[in-house]
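Heads up, one of the protein chains got dropped from this complex, but the rest are sitting where they should.
On to chain A.
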């Protein structure tokens, strides 16, 4: 796998199927890397790895709890990177974390460490477009795709700039709120998907609140695919084994076709 996250996802999209990116919090359980393998085997197009932070501002209870568990278990950035470096999966891995972990040394060092361990992408939800300059440069210098988030509240001008400056894909938020499972898909999601698709050829993936196969399928209809996090992490926190998470991802895969 020598191509970038974006090239990889565009090629997968080219094969005519919606993209599926499941999430796992690194270090949440001792065997968390098995979860990554299970996702890949179940037809994931990429896997998002949460680097746990003590104060996850944009996360709901489930991912907060997962992060808290991982930190309590002694998970560190260095430890995660070591484990990731030994992972042998055939889909790109994307780091998700908060600004405070990025700025510990410098954005450049952080990005270099991610690429050295084989990660292809990075998502920093509390680094909006207007603060992202230095990080974007650092990521670009490392060939790491920095994924930007687009919100239902973003103006058209902001959406245009986000689609221009995002790399890998554009992360479209289904709703105004935190991560977490939700009953229904807000109407604004469809609107945001359409608008983003009209602005860019880059893949557009929906995330936040994608809770089951049917929702995934519905949302994928408004864009190029979905990120699924809390629904999977809830199962994991409740004791599901890696293969069971894999089976759930496979069921979403089937729904997406």
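Couple of notes before you dig in:
Throughout what follows, a contact is a pair of C-beta atoms (placed from the backbone, for glycine too) under 8 Å apart; a residue touches a chain by one contact, two chains touch by 3 or more; residues count from 1.
The rule is short, and it goes like this: contacts and distances are computed from a predicted model.
Its record in UniProt calls the unshown chain "Tryptophan synthase beta chain", which is the match among "Protein-arginine kinase", "NAD(P)/FAD-dependent oxidoreductase", "Tryptophan synthase beta chain" or "Helix-turn-helix transcriptional regulator". Of the options A:47, A:95 or A:148, the residue whose C-beta touches the omitted chain is A:148. The residue touching the chain not shown here, chosen from A:19, A:46 or A:77, is A:77. For the options A:162, A:199 or A:256, the residue in contact with the chain missing from this view is A:162.
The chain not displayed touches chain A at residues 53-60, 64, 68, 71, 76-78, 98-101, 103-104, 125-131, 148-155, 158, 162, 173, 175-178.
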